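My questions will all concern the structure given below.
The complex is shown incomplete by one protein chain, all other protein chains being positioned as in the whole.
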Amino acid sequence: MDIGFIGLGEMGGAMVANMLKAGHRVRVWNRSPERAQRLAEAGAVVVATPAEAFAGDAVFSMLADDHAVREVFDAPLLAGAPRGLTHVNMATISVALAETLAHEHAHRGLHYVAAPVLGRPDVAAAGKLTIVAAGPAEAIDRVQPVLDAIGQKTWRIGSLPQQASVMKLAANFMLASAVEALGEASALLAGHGVAMQDFLDVITGGLFTGPVYSGYGKMIAERRYEPALFKARLGLKDVRLALAAANATHTPMPMASTVHDSLVQAVAQGDGEKDFAVLGEVSARRAGRA
Amino acid sequence: MDIGFIGLGEMGGAMVANMLKAGHRVRVWNRSPERAQRLAEAGAVVVATPAEAFAGDAVFSMLADDHAVREVFDAPLLAGAPRGLTHVNMATISVALAETLAHEHAHRGLHYVAAPVLGRPDVAAAGKLTIVAAGPAEAIDRVQPVLDAIGQKTWRIGSLPQQASVMKLAANFMLASAVEALGEASALLAGHGVAMQDFLDVITGGLFTGPVYSGYGKMIAERRYEPALFKARLGLKDVRLALAAANATHTPMPMASTVHDSLVQAVAQGDGEKDFAVLGEVSARRAGRA
Amino acid sequence: MDIGFIGLGEMGGAMVANMLKAGHRVRVWNRSPERAQRLAEAGAVVVATPAEAFAGDAVFSMLADDHAVREVFDAPLLAGAPRGLTHVNMATISVALAETLAHEHAHRGLHYVAAPVLGRPDVAAAGKLTIVAAGPAEAIDRVQPVLDAIGQKTWRIGSLPQQASVMKLAANFMLASAVEALGEASALLAGHGVAMQDFLDVITGGLFTGPVYSGYGKMIAERRYEPALFKARLGLKDVRLALAAANATHTPMPMASTVHDSLVQAVAQGDGEKDFAVLGEVSARRAGRA
Partner (left out) sequence: MDIGFIGLGEMGGAMVANMLKAGHRVRVWNRSPERAQRLAEAGAVVVATPAEAFAGDAVFSMLADDHAVREVFDAPLLAGAPRGLTHVNMATISVALAETLAHEHAHRGLHYVAAPVLGRPDVAAAGKLTIVAAGPAEAIDRVQPVLDAIGQKTWRIGSLPQQASVMKLAANFMLASAVEALGEASALLAGHGVAMQDFLDVITGGLFTGPVYSGYGKMIAERRYEPALFKARLGLKDVRLALAAANATHTPMPMASTVHDSLVQAVAQGDGEKDFAVLGEVSARRAGRA
């Protein structure tokens, strides 16, 4: 397919590489052009403006947050796009913005699909992302071959793009909650002289298998929070978006509020750039032991 | 070995059956004698008083809570026991009582091991429990053959019995937190028309593998909380014990407080005997949707 | 003085009446013109557009929320205003919007003062409002005679308009916290058969004097939440703005999060239009007693 791609961070760059490998033609644009050059060597066509990328059979985008998305996909860009174009937005954005973008695209005769992904850069590089897609079924059908090039599985969640956003945010809320729970458990154990690593050995053996508990748990056990797999600052952003999505339908989430407050504390105390496993340190500080 | 066993609920009964199968001689006592009779058919020797069970090479106990433990293991029982006897307490009790019992046993020349288990009755029946043991190493060494008959693995956590209690309570706190997180996520998703089962399919595929998320998650997705695997009333008891253990060392656990409050709510609203996945219902009620 | 006034709700209408009484000339504008007509009888000059009100020596505004403020004070209105005009915004708005408006006014050569008020419509009618003002001192000096006509006291908080917003939001957070505390105390007492009114008699006698505890406490004691002095929906709005102001400087406010969640619950359960003393009902429902 003839694809545009906007946003070439670590995640976006890995996706483009896999699209190229799968034989697609990809026009790429990034705010800072250096990143685009590297992909040119792999066969991508570097374009000078978002508008040149926002064309062809379909365009994919992977930008940092609501602000970046809002800046690029403005009214002139949408107005200038060829009717019938499908835009697949893979960024983790607010439910409110997802809803707004869906309306704006529809209004211009464009198809809008939200397809946030679960998985970190190494998973993206391996083409093994989990993709959560929502939007018009035919639009997703059209881009499915491209999605297959970057993910191991595409889950179709619903016909409203914001539904994919809310699911992604719910997943990240679950993640942050598990990390806060590990942090508090660690403080509880430390108070009684029990080693966190012993605890992890016990619970990851049967109760809590999977990478979350062993991975973030290990960081807490070793009190090493760098390099960050998921920065506290970004974890806070996503929990905040989850709370905003809940508020929009008057849904109290007291545990999410608690995790939010702990993450604010992490950032306030200077740990925003560390992995959000630093919640273990927040718990230790609360107990006067850090 | 010549073993005594006190407390023949579902868990205790399954353990005794496996001890008998492994060739140990077991004297059993239970407050309500019917349960003991069933084990007699499998070869257990039914005794009439706790004191008769509290003798031999070692005695194991599996009672419901602090109150039941405190009632049986009173001063006269300990005073009448043969010096050097090893008592392995497998109940989930408070850290404070574990500490008290350790002192009382030592004072009487008895060895005290705390060995709470992870796993439900079906796991106990299969002899596959995860055992968390703490206490004097030689005492654990002595009873290890019996522990091997009931569990797939014994983790040795420390030399102070209460350390096993705190680890068990930390594990159950983690469990309750995961269930509350599932409940809140479910309410968030429902507000935006996303199916909980779709969410579970996505997260249990890679992020949150293991039985906790799929099992309790399914109950929440189907809004069916019976039969209960882990009753809300008992989940509340354990979270309360975790908070008490944290308080004893001045360790704030805000997420544990939040889970506690949700579990109190479940019990107050009449759901104490349902599975603690009923936290999903508490979340729905908070959002005016139940 | 020659004054414009925008926003003629209950509060705004009462303020205009007092300004007229004090001898000021007031041009008034309101989205729905009926309210303006009533003030015309008292001597106000009704104008047809916000721009006609946004002129003269100074203009005051009292709109409902961020959205209403943002809609009226748009770029064209500010661009068309006479340079040197002082705008006194008395609405309770977000700290972020206060900051934005301050910049936008300064950019156009306009003076911007934030002067939110404490007090309900009956206090406004009596000209006894407490005014919290922030902005350039000379601008406040200029409008002080008008402020004196509507309030019993003007507190000058700082030179940045958003500082008045944050103080107003902090006050309303205190208020909502006191009401939630009353609600929880009421549930605690009810569980033990103690009458809430007895409790109020005791605490308002010395510990908690002042109208907050006796007034909202009485509503909780009588379980009557209408007519609403302060609607739950609006209380939620203000607590949310307080949390947003705190988040902007990475300040965790766990109690504010708790009050927020209770207010969301009130609204979700259908009580948004009732007085926020309905938090007493939320507490009762949590305890399965409503």
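Letters are used for the chains, namely A, B and C, taken in the order the chains are written, and counting of residues starts over at 1 for each.
In this section, a contact is a pair of C-beta atoms (placed from the backbone, for glycine too) under 8 Å apart; a residue touches a chain by one contact, two chains touch by 3 or more.
Remember, predicted model here, so these are calculated numbers, not experimental data.
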Q | Which residue of B:S159, B:Q197 or B:N247 touches the chain not shown here | A | B:N247
Q) Which is it among C:A42, C:L77, C:A178 or C:L229 that touches the chain not included here? A) C:A178
Q: Provide the residue numbers of subunit A that touch the chain removed from this figure.
A: 254, 265, 268-270, 286-289
Q) Residue-wise, where is subunit B in contact with the chain that is not depicted? A) 240, 246-247, 250-254, 257-258, 260-262, 264-265, 267-268
Q: Tell me where the left-out chain touches subunit C, residue by residue.
A: 95, 118-119, 130, 132, 153, 155, 157-158, 160, 162-163, 166-167, 169-171, 173-175, 177-178, 180-182, 184-185, 187-194, 198-199, 201-203, 205-212, 242, 245-246, 248-259, 261-262, 283, 286-288
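One rule holds for everything that comes next: only the chains that are shown with their structure count from here on.
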Q: State which chain is most central when centres are taken as means of Cα atoms.
A: A
Q: Report back the single chain whose CA centre is most distant from the CA centre of subunit C.
A: B
Q: Determine the centre-to-centre distance between subunit B and subunit C, using the mean Cα coordinates as centres, and give it in whole Å.
A: 52
Q: Return the distance between the CA-based centres of subunit A and subunit B, expressed in whole Å.
A: 38
Q.
Give me the residue numbers in subunit B that touch at least two other chains, ranges are fine.
A. 254, 286-288
